[in-house]
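So, chain A:
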Amino acid sequence: MRDLGHPPVWTGKDGKPMSIAFYLVAALTVGGGLAAVMLKNTVHCALALTVAFAGLALLFLQLDAQFAGFAQILIYIGAVAILVVFAILLTRSQEAPRGGVFSKSWLTGLAIAAAVFAVLGWAVLQTANLLPRVSEAPVVTVQQIGTALMGRYVLPLEIVALLLTAALIGAVIVAMHEKEGAQ
Partner candidate 1 sequence: MLGEGILKGLAETAKNFAGSFVSADRLTTVEYPEQRIAPIEATRDFPFLVYDGGDWEAGMRCVACQICEKECPPKCIYIEKSKDKKPDALGKPQFYPAKFDIDISVCMSCQICVEVCPFEAIKMDTEFELSTTDRFGGLLLDRKRLAKSNEYYHKVHPTEAAEVDARLAEEKAKADAKAKAAAAPKPATAAKPAPAAAKTPGGETHA
Partner candidate 2 sequence: MTPLAGYLLVAALLFAIGLAGALTRRNAILVLIGIELMLNAANLNLIAFWRYGPHPEALTGMMFAIFSIAVAAAEAAVGLGLVIQIHRHAHTTDLDQINRMKG
């Protein structure tokens, strides 16, 4: 076959095909994200959000970031999604309100989002040739991550720990039901 100068769309320029798996997972993620912001029923939105999170975790795994992928599932699907669902049920906002689910200024919002995507996509496609193409899969053990967390990144780790504690206490205080007439 004649060399066309540019490979088919579904292959990378290094000739290494962007795997089918990537397209599938990307479609899953984007579809989940779209459903999460577009569905009428709020609980469906939250569940679609977990699909998007799961897709992202799979993308992380494709990128050889095992630890981050599993952490993503554990934290986002196991905790954040459940938290969102709890909040939806506690605020009784699962049914669509009468005035529609989108705000009055939805057109502006959509335009802004489209503009942002256009700029980002343009930037990525413009610089696509400059981006690194090949790189061998890095071997990252959990031990290395632990050593890095306790060595080079110990200060951020401590700050995050403090932040999480503060957030925990803050969330409890904010959401705590003050009892009427409590002494």
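In this section, a residue touches a chain if its C-beta (ideal position, glycine included) is under 8 Å from a C-beta of that chain, and two chains touch if they have at least 3 such contacts; residues count from 1.
Criterion applied: all candidates are chains of the complex that A comes from, given by their letters.
Keep in mind that what you see is a predicted model, and the values were worked out from it rather than measured.
J.: So which of these touches chain A in the complex, 1 or 2?
T.: 2
J.: Considering only the defined contacts, which chain A positions touch candidate 2 in the complex?
T.: Chain A reaches candidate 2 through residues 9, 12-14, 16, 18, 22, 26, 29-30, 33-34, 36-38, 42, 45-46, 49, 52-53, 56, 59-60, 63-65, 67-68, 71-72, 75-76, 79-80, 83-84, 86-88, 90-93, 97, 99-106, 108-110, 112-114, 116-117, 120-121, 124-125, 128, 131-133, 135, 137-138, 140, 144-145, 148-149, 153, 156-157, 160, 163-164, 166-168, 170-172, 174-175, 177.
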